[in-house]
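Yeah, one chain of the complex is gone here, protein chain that is, but the others are all in their spots.
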Amino acid sequence: MAKAELMDFDKALELFEPVLGFEVHVELNTRTKMFSDAPNFFGGEPNTNITPVDLGLPGSLPVVNEQAIRYSISLGLALGCEIAPSSRFARKNYFYPDLAKNYQISQYDEPIAHDGNVEVELPNGKVFQVSIERAHMEEDAGKLTHVGGATGRIQGAEYSLVDYNRAGVPLVEIVTNMISGAEHDAPELAKAYVSTIRDIVVSLGISDAKMERGNLRCDANISLSPRGSGKLGTRTETKNVNSLRSVERAIRYEIQRQAAILAKGGTITQETRHWHEDTGVTSAGRPKSDADDYRYFPEPDLLPVEPSEALIAELRAALPEAPAIRRRRLKEAWAFTDLEFQDVQNSGLVTEIELTVAAGAAPAQARKWWTGEIARLANLASVDASSLVSPLHVSELVAMIDNGELTDRLARQVLEGVIAGEGSPAEVTKSRGLVVVSDDGALIAAIDEALAAQPDVLEKIRDGKVQAAGAVIGAVMKAMKGTADAARVRELVLERAQQ
Amino acid sequence: MSEITNDQVSHLANLARIALTPEEIDKLTGELGVIIDSIAKVSEVATADVPATSHPIRLVNVFRPDVPGPTLTAKQALAGAPEHDGSRFKVSAILGEEQ
Partner (left out) sequence: MADLTRLTAAELSQKLQAREISSVDVTRAHLDRIAAVDGDIHAFLHVSSAALATAADVDTRRGDGEKLGPLAGVPIAIKDVLCTFDMPSTAGSKILEGWVPPYDATVVRKLREAHLVPLGKTNMDEFAMGSSTEHSAFGPTHNPWDLDRIPGGSGGGSAAAVAAYEAPLALGSDTGGSIRQPAAVTGSVGVKPTYGGVSRYGAIALASSLDQVGPVTRTVLDAALLHDVIGGYDPRDSTSLKDPWPSFADAARTGARDRSLKGVRVGVVKQLNGDGFQVGVRDRFAESLEVLAAAGAEIVEVSAPNFEYAIAAYYLILPAEASSNLAKFDSVRFGLRVNPKGGGTVEDVMAATREAGFGPEVKRRIILGTYALSAGYYDAYYGSAQKVRTLIQRDFDAAFERADVLISPAAPTTAFKLGEKLEDPLAMYLNDVTTIPANLAGIPGMGLPMGLAPEDGLPTGIQLMAPARADVRLYSVGAALEALLEDRWGHTLISQAPELAVAR
């Protein structure tokens, strides 16, 4: 793929003002699909989690999942939206082989929720108000696999295979109004916005919200407006953005790409662009055109949704606290410094840490592991840390360290095993034979050896320079290949000095 | 007479994914013009104060409990397919883009 010319980010911001917009699709974790009673579960054997409805068989009819309605209303309320007293489904007509009926049941002019607001806090502490245009319900499509050709991508494929297991999975699409004024913070705002949406749906418990699994998908609209022109630029819509860090990168890339074109007097094509995680670029998709005539009309097989005041009140009362309030509460509860909490927020791991603490870990330990080793491994693998390991496993790992079953160093090895899918921390510890040596005899032998190499250490300790013990402890830990409990080694060294 | 042109019919055929022959397009252009002339009269009485009716019998809030039911087997699902690979439906190469 030819690499597009990019303008330096700061220069681009000097010349242009970025205007953003987001469409975030949230997959609801209901037990069944949006319009059929097939299990809401995909993956596994292709074309097995389907009914005649999901396959769009002639004669089949959709029926709305009540839980999906409740979840959608809750989400709408959490986004500060008004819940429509009457909303309805519409058919969006277009042909595509992953769309079983060749129309998608969605909502058009009467969405279930509209006119909301989300408070988004950036890493630098700035707070943005993102205005929500609407949140509407729809169904997901099936999954295409392209076969033949070199890339496994659609271009050059010989044929494609369709699995409809995902067809009919309930989605809520959250659409923002245009966001201007983000300026240099635009990429960070994008990431923080999606992260906030993720926090909201996780706190509501209505979605698994794993971006890498497609539970949460972000289409990012961006246009550049020449400074002082007062005119809106032509926008592109970047799809296929599958992680928080990609959201940030994709926005940054599009700003730089569009700026380079505009600065040369070129024009931006209104089109869909695809983000490529591996190469960090976007590529052109289909141009938007008159051909996009979706012929929306009210879905005649479904009836209007008219939630009662009582239902809305019930769901409103059950809402979890807003992320901004939650942040304040957690910061206090965890007793983190401003800097520490900022660090946690920037990592996008507040929820993971909260769940880890809820599972029993001390806040400091939870923070240390998530923002330290786990974040490091995630960065190496270019994935989100939350996708690597579950909070429950991290909490188990911390507990094993606390009660002396693991040292920090062993714990890192265990973590690798857990990430590799070898099982829970206890299982990995067992299967890899990672045991802390608590036999004092073996430790004393190693200490003796270390002291022999550094004869002046005991003297220094006796003189009150306790920190001198560190050199011996380090040597012992090294000799024991990390299987020693550092605290016990320290005790033994200090005992020896007093003899 | 309605302004239905061959180009318009051919655009509609494309939207509807029907590879009409030029003869069919010609014939349909004429027929469509006549039909549309006779049905366009709906706008005479469809004034702004009249609400639209999309369902003959008004019902609201028709929902299904979130309880899984029986599913088709892959074999049943694929039984009517023109082409499949044993577990998935097979289609020719797709011109266009990843969705």
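Order of writing sets the labels: A and B. Residues in every chain begin at 1.
The criterion applied here is as follows: contacts are C-beta pairs under 8 Å (C-beta built on N, C-alpha and C of every residue); 3 or more make two chains touch, one makes a residue touch a chain.
In this text, all values refer to a predicted model and were calculated from it rather than measured experimentally.
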Hidden partner chain, touching residue among A:K33, A:R70, A:R91 or A:R134: A:R91
Interface with the undisplayed chain - residues on chain A: 52, 55-64, 91, 93, 95, 97, 100-103, 160, 162, 164, 293, 295-297, 300-303
Contacts of chain B with the absent chain, listed as residue ranges: 4, 8-9, 12-21, 24, 28, 31-32, 34-36, 38-47, 50-57, 59, 62, 64, 72, 76-77, 79-83, 89, 91-96
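Keep this in mind: only the chains that are shown with their structure count from here on.
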Distance from the mean Cα position of chain B to that of chain A, given in whole angstrom: 37
Interfacial residue positions of chain B with respect to chain A in the complex: 14-15, 17, 54-55, 59-74, 77-78, 85, 87-94, 96-99
Contacting residues of chain A [partner chain B, same complex]: 30-32, 37-39, 45-52, 55, 63-69, 86, 88, 95-98, 102, 141, 144-146, 148, 153-154, 157-164, 240, 272, 274, 285-286, 291, 293, 295, 298, 300, 302-307
